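Have a look at this one before I ask anything.
Omission of a single protein chain aside, the complex is shown with its protein chains in their original locations.
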Amino acid sequence: MVDLNAYHNDFENKWCPGCGNFGVLNAVKKALAEQEIPPENVLLVSGIGQAAKTPHFLNCNFFHGLHGRALPVAAGALLANHDLNILVHMGDGDCYGEGGNHLLAALRRNLDVTLLVHDNRVYGLTKGQASPTSRYGFASSAQPFGSFSDAMNPMALALSQGAGFIARGYCGEVDHLAGLIRAGMAYPGFAMIDIMQVCVTYNPVNTYSYYNERILMIDEKEHRADDWQAAIHMALQPEETIPIGIMYQKETRPFTSRIRTLSDGPLIARTRDPSAVQAVLDELG
Amino acid sequence: MVDLNAYHNDFENKWCPGCGNFGVLNAVKKALAEQEIPPENVLLVSGIGQAAKTPHFLNCNFFHGLHGRALPVAAGALLANHDLNILVHMGDGDCYGEGGNHLLAALRRNLDVTLLVHDNRVYGLTKGQASPTSRYGFASSAQPFGSFSDAMNPMALALSQGAGFIARGYCGEVDHLAGLIRAGMAYPGFAMIDIMQVCVTYNPVNTYSYYNERILMIDEKEHRADDWQAAIHMALQPEETIPIGIMYQKETRPFTSRIRTLSDGPLIARTRDPSAVQAVLDELG
Amino acid sequence: MGIDMTVTIGGAAGQGIQTVGDLLALVCHRAGLYLMVINDFESRIRGGHSFMQLRISDEPVYAADDGIHLLVALNRGSLAVHAEEIRAGGYALIDERSEGDDKAGEGGEAGIAVVGFRRLAEEAGGRIMANTVAAGAALGTLGAPDELVESVIKDQFRDKSQTVRDNNLEAARMGRNAVAEIRFDWRLQWPGQNPRGKLVSGAQALALGALAADCRVACFYPMSPATGVMVGMAGYMDRFPLVVEQAEDEIAAINMVIGASFAGVRAMTATSGGGFSLMAEGIGMAGITETPAVVVNAQRPGPATGLPTRTAQGDLHFVIHAAQDEFPRFVLAPRTLDEGYETMIRAFHLAEQYQVPVIVLVDQYFTDSLGIAGRKWVVPEIVERFLVSDAEMENPARYRRFSTSGSGISPRAVPCAGKARVMVTANEHAEDGHLSEAISDRNGQMEKRAKKMKRMVEEMRSPEVLHPDSSLLLVAWGSTCGVVREAVMRLRRENHDVGAVFFSDIWPFPAAAAAVALSGPGQFVMVELNASAQLGALIRAHTGLHAAGAIVRYDGRPMKPGGLMHDAMQYLEVSDG
Partner (left out) sequence: MGIDMTVTIGGAAGQGIQTVGDLLALVCHRAGLYLMVINDFESRIRGGHSFMQLRISDEPVYAADDGIHLLVALNRGSLAVHAEEIRAGGYALIDERSEGDDKAGEGGEAGIAVVGFRRLAEEAGGRIMANTVAAGAALGTLGAPDELVESVIKDQFRDKSQTVRDNNLEAARMGRNAVAEIRFDWRLQWPGQNPRGKLVSGAQALALGALAADCRVACFYPMSPATGVMVGMAGYMDRFPLVVEQAEDEIAAINMVIGASFAGVRAMTATSGGGFSLMAEGIGMAGITETPAVVVNAQRPGPATGLPTRTAQGDLHFVIHAAQDEFPRFVLAPRTLDEGYETMIRAFHLAEQYQVPVIVLVDQYFTDSLGIAGRKWVVPEIVERFLVSDAEMENPARYRRFSTSGSGISPRAVPCAGKARVMVTANEHAEDGHLSEAISDRNGQMEKRAKKMKRMVEEMRSPEVLHPDSSLLLVAWGSTCGVVREAVMRLRRENHDVGAVFFSDIWPFPAAAAAVALSGPGQFVMVELNASAQLGALIRAHTGLHAAGAIVRYDGRPMKPGGLMHDAMQYLEVSDG
């Protein structure tokens, strides 16, 4: 195992003390170390928000782009070089709000990246507005009379669209989360991990104690990962308990293996052949 | 019943002869006539595409806007005047491609409009590229080696997000479709109707005979509309048969009834009170 | 000018800088003093270094100033950051050291008073009141009358329990007592007058203007520094026919606004550059469908995510040209709080009168700063809607939404309000609203839309000119006019021959008025918060007049009079000499 410190950098962390993102950060380090992926071989891609700052706090390559747009950036990078190890960090607003359309497309592509949604059910960086996963009635400065929308159900969404790796993690269970990330990275295809992440500043509803009282680790023996019915049941159940773990997993065909061109190796590694272009031009007379 | 001709206008139709959109158009007329909604009391909102041209061929009010953006336009109109009868016409590219994020939001809002997706599984107006509902491998000028993405499953998507009215129609069954539209308009909340619409020009796969061989009307006696499990089963079943009808229906709380302000009547009908503004200003000293 | 001093409250994000600052501002406001309060945030929620800076005066002030008279350092780091800015004779109030304090910050040349913010708060009833102690100490140093301080605290905590209120009063008192010994050179003469106006932020001024203009639908996606405008409206949903709805993204927001406006109510959105980018196509749709829409763009430095919590004026060219092809629009850049309120009323009026999008172009400095709005804010008795109904039509069945006859402004009806069918498309269209590719329809509609520009330019207010005959005119727009005004006043006091030209109405460009304003005997120099002096380029393109130079900043910070005066001197020396 690579030393955890190898993933550490000296860039000043900008999260609130006690923020659930620290748990996620530690889980990522752990997962990478356990897989012995040296930091220089990791590419982190993120949108904009508190979650999306994660890459700055790891000693890896990163592209920290626009609010909502991490998945297409990751897709482009993957097309250029499908040997990359890509982790995508997004917030719930980032991924399910502004970036919702890209999530739908990533599911359709079965984009072979691991998506970590730091789901704190609130817009953290912009100071606490309701997010797509905030519950109906969630009150904030921008929603003084409560949010008028129902919460999105990301797990059920992914299940409905045939996703092959769907997991839920919790920032308070770092080792468990590290395991999910490892499994997600090992999965050939789109691995979606929705992480219950506590925002100690703007979400007074979904606190550590809220989760600690409800979290239930999925028992691999009881729950067969390829049982879709059981998975959808879990995804839709009322939040009296919150199962965490791999909800669903099946074999699928990852995006980059669907594209014939890529079977000859990553685009970035291919050599250019000017004579092939000349041949095309010659065909035109 | 209002005379069907009341919905007719003289604007030249721009669809290909034989296009499935004609069936949809006729079903809409029929549904409106049966409900006795005079044409001047109907607002049609659409995006851009062949489907989205539908409003031009009806003698109603309409807003034919931008590709992908019909749902937010409809949402705005509804906020202004929630007494409006709004039908939203979109193509599959329009609604599930460019506009995917707005569909997710309309589901979360439970936006009280009736959405008709003319789902021809292809981009018609732009000459035949793969759409989000095109099957994996669908070949076209833009996808000469086939589409690399799996098809979206719109019915399952809506089911996964708690939608309260989900139906599938077929352009070849006009009366049946008219019934669905009527039911959708009567439903208080978001009514989503995905219509199997044949594109005779660009989709050689999903033809009239393709559907005629597979279509199966949902028997209201056999299938209880409030049986979510049965509905998701239908939505996910392989396309050997294609059930049409109301897949799922339950009571929900429509968007405009969630907003306290609107309980005093449509915004457009409220009177302005300058003294109330003055009172606010006076509070600031 | 008698009183003119700056109090800075520094600390980490989340430490409650705002609580301290608000108390100080409220006390000064109530005492009849003038204020200019700027907020300097980092894009984070906790930690780092933020500050709030209050310039307090007995005359109107138009900008934040350099130098600090009194620093309230909520942590030691703040002392380190600001030590050098403290004027000789100034003071820093700091907390007693305690565990977890960072090591930095040991003073400088200022007087330092160690006050046990946290310790005294605990004595008063709880650590949470450390900020009240700090505020009490600061106000004590300034010599604020006790009754005034107490009345403000009572009001601030009026929704809390009696105990909370009492504890805070006690905390403030303890803070004051702790500084009783300090002899502060700028101890204020408290005028004890009535407030000089409303104490509001720019965001509030815009929100209230929208309310006064009868805006009924506001849709937005949160984005600093524009969110405050929407938050400023949301709280009134229970008292007005108003819905403020958070959209799934900015594209939805602008489309919702257009939908609401089409259906017949006044509607708006507010965003910053990134969101405005996403709205470009929608703004074009407002253009071709001739649907009124008011869009506030509160600028921050870019490109892209840029500096989310800082200020800039870099989007001027972009907002004028955003969206493919050409269509008429207004761009208005209010300079002051009063003008912010009035501009919103005007924006809605112009949007409906001309059936065009109106962009209100402000910036983080404008929206996040507080000040005293001194003008009376008039609430229009009537807002004109410029709508037609069946009754006004010869034959509603023949209603043509995009009729080309007449002034260029077609009759706008509301859908489902009568027999007239309202048919609208974002494709090019015939007069009846159906899509059309006919050359005659295309040209007819393009020319009809273009025709509006002629009348629109007449709506533009001429730039304000100070001392037109000066040898140097400083030219600014929007919120930057404040600091220029301040600098010009000071330079003139030093006998420099300098004036200013201030633009708030920018598009359609008031070329004739600009040429008059800029054709004085002297030269003119642009002062803008963008790299290329974008207004300068507009002036050049539309009047042929060239600025002699440009004083620009793009560091995201508000411009201060000192630096501006320094840079202006470079031009003055030439012209003076």
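Quick notes
For clarity, chains are labelled A, B and C in written order, and residue numbers in each chain start from 1.
Please note the rule applied: a residue touches a chain if its C-beta (ideal position, glycine included) is under 8 Å from a C-beta of that chain, and two chains touch if they have at least 3 such contacts.
This structure is a prediction, so every number in the text was calculated from the model and none was measured.
Of the listed positions B:20, B:39, B:76 or B:124, the one in contact with the omitted chain in the full complex is B:124. Of the listed residues C:12, C:37, C:86 or C:426, the one in contact with the hidden chain in the full complex is C:426.
Touching the missing chain, out of A:72, A:93, A:164 or A:254, is residue A:72. Across the entire complex, the residue among C:39, C:78, C:224 or C:305 in touch with the chain not shown is C:305. Contact with the chain that does not appear here is found for just one residue of B:48, B:178, B:192 or B:234, B:48.
By the touch definition given at the top, chain C reaches the unshown chain through residues 42-43, 251, 272-274, 276-278, 280-281, 284-285, 287-289, 299, 301-310, 312, 314-315, 317-318, 320-327, 425-428, 437, 439, 442-443, 446, 450, 530-532, 537, 540-541, 544, 546, 554-557.
Not every partner is drawn; the one left out touches chain B at residues 12, 14-17, 48, 50, 65-68, 97-98, 100, 123-127, 129-130, 132, 141-145, 147-148, 201-202. The omitted chain makes contact with chain A at the following residues, 11, 39-43, 45, 48, 53, 55-56, 59-66, 69, 71-81, 83-85, 101-102, 104-105, 259-262, 264, 267-268, 270, 272, 274-278, 280-281, 284-285.
Everything below uses one rule, namely that only the chains that are shown with their structure count from here on.
With centres set at the average Cα position, the gap from chain B to chain C is 41 Å. The centroid of the Cα atoms in chain A and the matching centroid in chain C are 37 Å apart. Chain geometry summary: the mean Cα position of chain A and that of chain B are 31 Å apart. Across the assembly, chain C contributes 237-238, 245, 248-249 as residues in contact with two or more other chains.
Multi-chain contact residues of chain A, defined as those touching 2 or more other chains: 98, 100, 132, 145, 148.
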